[in-house]
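Accompanying notes for the structure given below.
The complex appears here minus one protein chain, its other protein chains still in place.
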Amino acid sequence: MNILEASGLAKNFGGIKALNGVDLQVGVGELAGMIGPNGSGKTTVFNVITGIYRPDRGTVTLGGKRISGLPPHSISRLGIARTFQNIRLFRNLSAMDNVRAACHPDVRYGPISAVCRSEGFHAGEREIREKAMDLLSLFSLQDRRDDLARNLPYGDQRRLEIARALASEPDLLLLDEPAAGMNASEVGKLMEFILEIRTRYKLAILLIEHQMRLVMGICERIVVMDFGEVIARGTPREIRNDPRVIEAYLGKESKDGK
Amino acid sequence: MGMKALLGLARFMAPFAAAAAAGTVLSSAGAVNMYWVQIFQLACITAVSALGLNVIYGFTGLFSLGHAAFYGIGAYGAALLMKTGGGESQAFFLASLLAGGAGAALIAWLVGLSTLRLTSDYLGIATLGFGIIMKVVFDNADAFLPQLGGARGMTGIPKMTGVAWAVMFLGAFLFAARNLVHSSYGRALVAIREDEVAAGAAGIDTFRYKLAGFVVGCSFAGVAGGLYAHLYAFLHPSNFDFFKSVDVLMIVVLGGLGNMSGTLVASFGWIFLLEGLRVALPPDYIELRWVLIPVLLVVTMLRRPQGLFGIREFRFLRDASE
Partner (left out) sequence: MDYFLQQVVNGLQLGFVYALIALGYTMVYGIVRLINFAHGDVFMVGAFIGLYAIEGARLPLAAVFLLAICGCALLAVAMERIAYRPLRNAPRIASLITAIGVSLFLEYFTSLRQVFGPNFYPFPRPFAISAWEFRNFAITNIQAIIFTVTLCCLVLLQFVVRKTRLGRAMRAVSHDHVTAGLMGVNVDLTISVTFGLGAALAGVGGVLYGFAYPQVNTFMGVMPGLKAFTAAVLGGIGSIPGAVLGGLIMGQSETLTSAYLSSTYRDGIAFLILILVLLLRPTGILGTQRTEKV
């Protein structure tokens, strides 16, 4: 059963065909990866799925319900969360507030209650605070909860972004290059971590990555993109040996084998 | 509002009530120069308006250059109501002020619906344009409602604002602003300011919240305008021109964007500095104020571009929701 189905996605920017007929599926609870050279359209796929761009053609459905054309906040509420390639934290907010902000859509009190400081407000705030603390602790960020996001070390920032994404209790989590800038041992820890949150939060995960060790190591299925199209899909083993994939990354082998 | 909440309100407002009482006694006893009492009230009123702009720009990140227009809408609205039907009734006065605020909120909602999709600088210029349009409306208002006075100014407004009203409203708006800011709603607004795309991805309906922040901030200005109208009992469209929008913007930036304590201090500082210089300078050189003040402004921006206050707030304005 698929949680996400995208078919025939096309997106142009001016004259550039960023996406040229992309089909994609992610199964419930599946851990899938998306790889491809820079500029192949991977992040654009994310942006279309999450509603930041409207596709020129094609549809996206989540759990059978059509989400293409909906605004980003609606799509988020329906169960998709994401992180960004260049980390988009709320830089001048504390780590705690970054997560609490993402808890806002489920807030249990209204603005009037906030202004009046009613019992409902205090109860709601307690709930948000607990939820945020749980997430921060899981990501080992609880000691830095009052630090401003812009002052956090890079690795913590990446983890905070994932923690914030999980605050909305998504069914599908999109991770855009979560291992960027990490060394080998950090990548190893990240791999375990992704597997753990997948089980713990019962998520389907689709991730974009360039670090092959991570992709081949934990992804159950992989989709390969180049020039805005899907050029291959399959298990890590199938992908590893696919000539089209090798060509996309390394270039065509010339006749003389140079 | 439950018992605990009411106690919280009372605790917050107690010092304001005390100040209001003291101020009323002192001014009616003639112990303090009436001129300075008026200046003090003006400072309170300005602080309310500036607080509103801080909600809009400091907290939500919306660059509005037309704040004075909403101040004016509240002023003319409340004044018209009081002048035509209020007599000297305090209750009617309160209702007029709230009506003025509601009128400003309604216009803000309409303006926001049309302009809040624009990006920052364009939003600034659109709100600037709206401000100028409103000034033209105020200038020509007597064409459809002669009591509004138009370019000759509006007279016949009862002098209802007193120290008590000014101080209590300031306290009330500080209470409301603080509680809003230190709540999930405040965090949503700040998230939008920090990164609108990420806020949307986190499930926040950014347009709706921007509109809400704009409307709330403009309603502050509307009520402040009503208080202003009944302080000097005279309104002229030049009180609500682009320069006045710039004044309140400068106050908010000088105090520190997104800092309520800074807005409070900067408002009082600004008003008292302006008036203090008027008194301190020899009569021939009064206009030197406006040479000194911009110099002060530029120097402050060069030395401390983040404003006087950074993140820290006075204790009574901090997050006390634990």
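Going by the order they are written in, the chains are A and B; count residues from 1 in each one.
Rule of thumb we're sticking to: contacts are C-beta pairs under 8 Å (C-beta built on N, C-alpha and C of every residue); 3 or more make two chains touch, one makes a residue touch a chain.
This structure is a prediction, so every number in the text was calculated from the model and none was measured.
Looking at B:8, B:124 or B:149, the residue that reaches the missing chain in the full complex is B:124.
Only one of B:253, B:266 or B:317 touches the chain withheld from this view, namely B:253.
Note on the undisplayed chain: of the listed residues B:27, B:115 or B:161, the one touching it is B:115. The chain omitted from view is touched by exactly one of B:7, B:25 or B:295, namely B:295.
Contacts to the hidden chain, counted on chain A, fall at residues 13, 43, 47, 52, 84. By the touch rule set out above, chain B reaches the unshown chain at residues 63, 114-115, 117-119, 121-122, 124-126, 128-130, 132-133, 135-137, 139-140, 151, 197, 242, 246, 249-250, 253-254, 257, 287-288, 290-291, 293-295, 297-298, 301-302, 305-306.
Convention: only the chains that are shown with their structure count from here on.
Our note on geometry: chain A versus chain B, Cα centroid distance of 42 Å, whole angstroms.
Contacts from chain A toward chain B in the complex involve residues 50-52, 71-73, 76-77, 81-82, 84, 88-93, 97, 100-105, 107, 109, 111, 114-119, 121-122, 124-125, 128, 164-165, 167-168. Every residue of chain B that touches chain A in the complex is listed here, in rising order: 1-2, 4-5, 8-9, 175-176, 179-180, 183-188, 190-191, 194-195, 197-206, 212, 321.
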